[in-house]
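The structure's right below; bear with me while I get my questions together.
Only one protein chain is missing; all other protein chains are in place.
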Amino acid sequence: MDNQQHLNQSGQQAIQEYQQMIKQAKPKPPVIKNSFWAFVVGGTICIIGQGLMNLFTAQGLGSLDASAATATVLVFASALLTGLGVYNDLGKFAGAGSIVPITGFANAMVAPALEFKREGMVFGVAARLFSIAGPVLVFGFVTSWLIGLVTFIFT
Amino acid sequence: MPGIKKLGKQTCRFANPPVIISSGTVVGPKEGQGPLGPYFHRVCADSLLGEASWERAERALLKNAFQLALDSAGLQPKDIDVLLAGDLLNQIISANYTARDLGIPFLGLYGACSTMVESMALGAMLIDGGFAGRVLQGASSHYNTAERQFRAPAEFGNQRALTAQWTVTGAGATVLSAKGMGPRITHATIGKVVDLGVKDASDMGSAMAPAVADTIITHLADTGRKPEEYDLIISGDLASIGKALVQQLVSKAGYEISEIYTDCGCIIYDPTQDVHAGGSGCGCSAVVMGSYLLQEMARGKFRRVLAIGSGALLSPVATLQGESIPGIGHAIVLEAWPDNRVSGAGD
Partner (left out) sequence: MEYLKAFLVGGAICVLGQLLMDLTSYRITPAHILVGFVTAGAILSALNLYQPLVNFAGAGATVPLPGFGHALAQGAIQGVQAKGLLGAFGGGVEATSIGVSAAVVFGYLVAVIFSPKGE
């Protein structure tokens, strides 16, 4: 609102006309191609996850522990690939296929931490580990607490 | 009371047009592999330049560009009256630290990607006003410093939008002098900040296009010139989408420029280099204008050129607060003087 009033002398009509021009000039994202690669890469990461699950279950771990062990291995692999500068190349064509699996979460932690390494261990690496992961944990933990609270009240 | 050298609403006409006596451009490997590779004075083999951080690498680029421009004019830092420079980083650290090393009286500038043309316009004013004999100008940008400040770190596995532009790793510098050989800056049109409500930080071209169009239209009106009187109209870093929008906006005002209009961001990379819409950053216009443009003017390909620096005054803080991205465009007219020569890559 306030923002619109400050847009120099152009006025609302010029702004709307221009937004229309941009819409026509902008290329559309290749939705089908992007979705295809997101599906293939995301699905493949899940197959690897399933393989790890089966492996850990065969070692005698319970389903929760096997799940945690799987997450740990995937997180390790993703962190390593991020450090090697490979994960972002995967992300270029996989899009959400490399963001949505737990490996994407790990990449979102490592990438800023690595990039801000030169700003020191505390304000660089350690603080930046949570620049994207922090919000995920905040919303995750708060939602989880709310669910616990509701469960407590209704049982 | 209007200034005695002022023309129309926003344009200055220089009484004794200052001369661009030399230039220096340094780029990263990706720019060196692009179509303009042979024009640049120096192409670095890697984008870290052996420095300890990306920021220091950008400073090295800028310092190098200054050195090349000074060397090619046969000048020392002490021969320069004023240094005008800027970059994209917070507190324009590339320019500040480089100025510390050079020890030249320094005015730091922030015009986002319009900084190179802004510095040339101001340098020409200082000289034609009689306040300086020689002025050194420069601007720099670096893909890795800009992306992590404005968008995401390079290692983050996201997809870049199709409208996104690739920040040029490079720096350009020019020496302006009251006398000497080379193309002259005859006019400067100072742009207004124009904002038509673009909020997408991955679409800088659309954010800047209205400001650039406004400056082109104002310049033509102020000088009473027609687009045909220019051999080339070149904008700084609008890239493909912004360039198309400028053509539409200018033609709405009744001027046809498409035949002679191009954009540094559209010519610095090859489409196969995966840069999406094209190049951007202070370095984009600084290296293209400092090399390709001046060298082709020296060869006689262009005699009179309207060069517009385009800047998206993007702030990550303001963007998060829901503000739109203001744009700005500053223009200068470069004119080849009879028998002029400028330093080329081979000199």
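All chains are identified by letter, namely A and B, in their written order; residue positions are counted from 1 within each chain.
One rule holds in what follows: a contact is a pair of C-beta atoms (placed from the backbone, for glycine too) under 8 Å apart; a residue touches a chain by one contact, two chains touch by 3 or more.
If you're wondering where the values come from, they're calculated on a predicted model, not measured in any experiment.
S.K.: Write down which of B:Thr25, B:Asn144 or B:Ser310 is the residue touching the left-out chain.
M.R.: Once the missing chain is taken into account, the touching residue is B:Asn144.
S.K.: With respect to the chain omitted from the figure, which of B:Glu155, B:Asp214, B:Asp237 or B:Glu335 is a touching residue?
M.R.: Of the listed residues, the one touching the omitted chain is B:Glu155.
S.K.: On subunit B, what residues meet the omitted chain?
M.R.: Residues 30, 47-48, 54, 143-144, 147, 153-156, 158-159, 161, 200-203 of subunit B touch the chain that is not shown.
S.K.: Counting contacts across the full complex, list the positions on subunit A that touch the omitted chain.
M.R.: Where subunit A meets the chain not shown: residues 29, 31, 34-35, 38-47, 49-54, 64, 67-72, 74-76, 79-80, 82-85, 95-97, 99-102, 104-106, 108-110, 113-115, 117, 121, 125-126, 129, 132-133, 135-137, 139-141, 143-145, 147-152, 155.
The definition used in the following text is that only the chains that are shown with their structure count from here on.
S.K.: If you average the CA atoms of subunit A and of subunit B, how many Å lie between those two points?
M.R.: Once rounded, the distance between the two centres reads 36 Å.
S.K.: Given the complex with subunit B, which residues does subunit A contribute to the contact?
M.R.: Touch list, subunit A to subunit B: 3-4, 6-8, 10, 14-15, 18-19, 21-22, 25-29, 34, 82, 85, 87-88, 90-95, 98-99, 104, 107-108, 110-112, 114-116, 118, 132.
S.K.: Mind pulling up the subunit B residues that touch subunit A in the complex?
M.R.: Counting only subunit B, the residues touching subunit A are 52-53, 148, 152-163, 192-198, 203, 206, 210, 241, 244-245, 248-249, 322-324.
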